[in-house]
Structures are given as C-alpha cells and as structure tokens.
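Here the complex is missing a single protein chain, while all its other protein chains stay put.
On to chain A.
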Amino acid sequence: MSETHAQTVAFVRDTMLAPEPPPVAESGAVKWLRENLFSGPVNTVLTLLGVAIIWFLVSHFWDWFAHSVWNASSLNECRQIIIETWGEGARGACFAVIRERWNQYMFGFYPSALYWRPTMAFGLMFVALAPVLFSESLKIRRTVLVVTAVVTLWAMVQLNAPGAWLVFAAIVLVGGLAISERHVSWLLIFSVLYPLLGVWFLWGGSLWGPIMVLVGPLLGWAAWTLVGRFSALLATVAAIVVTLLWWLMFASRAAADAEGLLSLAIPFVRSDQFGGFLLAITIGVAGIALSLPLGIILALARRSDMFLIKSMAVIFIEFIRGVPLIALLFVASLLLNYFLPPSTNFDIILRVIIMVTLFSAAYMAEVIRGGLAALPRGQYEAADALGLDYWKAQRLIVLPQALKISIPGIVSTFIGMFKDTTLVTFVGLYEPLKSMSDAVRANIAWKGIYWEPFIFVGFIFFIICFGMSRYSMYLERRLRRDHR
C-alpha cells in the first residue's frame, strides 16, 4: 500500500479539551433567576409586584405574629405582657385565647367530664375509615392507624377517661391495626357498625337503641332468606318492608323494654350542648357519609329511562340547587315543625344534618351524572352484552368507572359541604366560627378579640379541607388505570 496518507496529517489530537464552564448568566442561581423571575419586562414587573405584596404582608403582620402571647387569662393581660416584653406601642397576637378556650372550641358546651367520649369516637372513626380510604397502601394505613391510636389514647388519658373505656378504645385501635395488617376487608364490619357506635358515643343514652336499630336489617335479612325460596322479587320487598316496620313500629319500644331488663346506658347529652368543631365535624361527617349514596341514587334516577322517576329526580335536584343553603336551614329550624305531625319534636342537629345532606346530595348527583355521561357508551353496551341486569351492570361496570371519573368533583362537593357547616350558626347552633367566637367575646376577659379566633378556626378548616383535596389527588393517581 502507498504511504501517502501517513504523511498528510501533521497533528492528531489524542485528548479532549476540558469543558469550559458555562457563562455566568447561563448557570446556577443567575440562570434560574433570569428564566423564572426576570425573563422579560412583564415578568420583571410581576416579580416586583409579587415582592411588594410579600413585603406588604410581612411588614404588617410579622411583628404581630412574632409578638404573640400564648399564656394569659384575658386580653388585657395579653396586652400587658406584650407591652412589658416588647415595649410601649408594640402590637401582638393573643393566641392565649385559643389555649384558654381550647375545650370550648373543640367541644362546645359538652359536659367536661365526658370530653373523652367525642375524642374516642373521633379516633375510632379512623379505624372505620381505614378499609375505605386507605385500602390499597399498607404503609399509609399503618401510619394513620398508629398515629391515631397513640394520639387518641393519649388524649383520652388527658381527659380522664374511665379505665374500662380506655381499655375498650385500646382494644379496638390495636385490634384494628392488627387486622388491617392482614385482612383489611374484615375491618369493613367495623365500618358498618361505626355509625351506630359513633352516634351512641356522642349522644349517649342506652346501647339498646343502636342494637335495636341493627336488629332491623337482621330481621330483613331473615325475611329475605325465608321468602327468597319462592320469589327473588318478593324477597326484596319483604326484606324492605320488615326492616321498615321494625324500625317504625317496634324498635323504640323494644329498646325501652330491653333497657328496663338490663341497663346499658351511658349519660345522655342533649343536642344543644354540642358545639365547636365537635358539631362541625359531626354534621360534616354525617352529611358526607349520607350524601354520597343519596347522590348516586339521584344521579341514576336522573339518567333513568323511566319518565316519572327521571322527572322527580330533576325536580328535586333543580329545586335544591336553586335555593341557598341558608333558606334550607331555615326550613329545618322553622318549617319542619309544620310538615311533621303535631307535637313531634325532633332533634335540631338531626334536622340540620338532613338538610345539609339533601343539599349536597343534589350537587353530588350532578357531579356523578357528569361522570356517568363521560363514560363511553361501549361500556354500557358491553355490560348489556354480558347479560348483566341493571343493578349488576351499574354496580360492577358503570359506577366504579363513573365514580372514578367524578372523584375531583365529589371531593370538592365534600369540601364545600364541610365549609358550609359554618352556616348552622344562623339557626342557633354553636359552630366554631361565628357563634363560638361570639360566645368567647361575650366574656369580659376576651371582649374585643377578633383576629386570633378567626385565624385559629380558619387554620383548622384549611387543614381539613386542604387534606381532603390532597387525598383526592392521591386517589386519582392511585386509581389511574391508563399507562401514561
């Protein structure tokens, strides 16, 4: 071969040059600032505006927060402490009111010796919710239940709960934790029983009441199996009729008789003693738990082929959605007495729960209807092709997908409803935001304190509502079945 090529190259690089560092303007913090805060005239103005807003807020409120007093027994004492510590003319927050009136904000006028009861009910609620809300992630479930168990038991000890109940709560909490490790679906039994237990813990009275309520479905089930040998349809009718008959006719008398034989009563607490966050959470949780199934039924009814059913659902939903909640609450407090037989008098909290439930169920129905409409028609047709009847198709094919689509809307309805529980102040219930803060201010020691109660109550509402919205985002991610 010729050697011409070997001579043509004078220099061959055998090492790479070390890379130059990027220009200062194109790296590190400077680059980030240029790209994110000062990328153009408009952006620069916005950044300056943002800084101005932050500066305004900080300069006005930082002192006030930094000078907050957490330990005092009256507003005057607070101001005294602030002046002593920070000099004449200093302003400061007096969060001592929260510390001083903590129990009132949490429990309202609930008897103080029984504070442990709502606390226990609240703690056990998480055991009941665990199989529903955290059924797929063992880690989250474990964390939630351990934290719940520790906090609940600690709070119950602090509130001087009787030893027997402490043991009961410990058994349920630890038992729930143990069961949820292996067979989380078994806990659903507790979830079903919890509403009755919770009501009993909150209001007290005889345990026979909840037991007799529970007997209704058991009798219904018995009737269903007995009649089921002849006809499936008759069996369903019989089960419903027997249950309703038992509840309406016999349950209260049976409970009274049983109580006479063997007393299972704990001290009874009247509804007007409820208040603060206890009231807000009671109404909120009950409303949430009841409005979802009612909303589903209404949504299915509105999409039904049956004309009468559909029109009734439309009328109901559009009526409820057209009036403000306050009007419905006034119906509950002023008009329900007209609609019920003379001299019936039923509990104001129950009336409010009914109204709040109906209100949010109407919104829920619209949200779920959106989910049902968004489901491709093929899904309905596939269900029909498989030979499923209406209820089976809804239960197995349609609703799981439709509900998944509507999760964001459902949770915002929940959040809206929880926020709306503050409106019960206008029918004379002691919710934490207005009534309770007014009650606190009515005391001469705390006359004139505005911002601290608002901030405190707002903060708790924020945590709960924000938590719900984050949970819904987590749920959406977890249920996402398409691979993106």
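Convention: a residue touches a chain if its C-beta (ideal position, glycine included) is under 8 Å from a C-beta of that chain, and two chains touch if they have at least 3 such contacts; residues count from 1.
Throughout what follows, contacts and distances are computed from a predicted model.
Per the UniProt record, the absent chain's protein name among "Peptidase M16", "Spondin domain-containing protein", "ABC transporter permease subunit" or "Extracellular solute-binding protein" is "ABC transporter permease subunit". When the omitted chain is restored, the residue from A:Ala222, A:Ile326, A:Ile444 or A:Met473 that touches it is A:Ile326.
Among the residues A:Leu202, A:Val215 or A:Ile415, only A:Ile415 touches the chain that is left out of the figure. Screening A:Val58, A:Met306 or A:Leu396 against the full complex identifies A:Met306 as the residue touching the chain left out.
Among A:Ala178, A:Leu334 or A:Leu396, only A:Leu334 touches the chain that is left out of the view.
Where chain A meets the chain that is not shown, the touching residues are 35-37, 39, 43, 46-47, 49-51, 53-54, 233, 305-309, 312, 318-319, 321-327, 330-331, 334-335, 337-342, 415, 419-420, 422-423, 425-426, 433-434, 450-451, 454, 457-458, 461-462, 465-466, 469.
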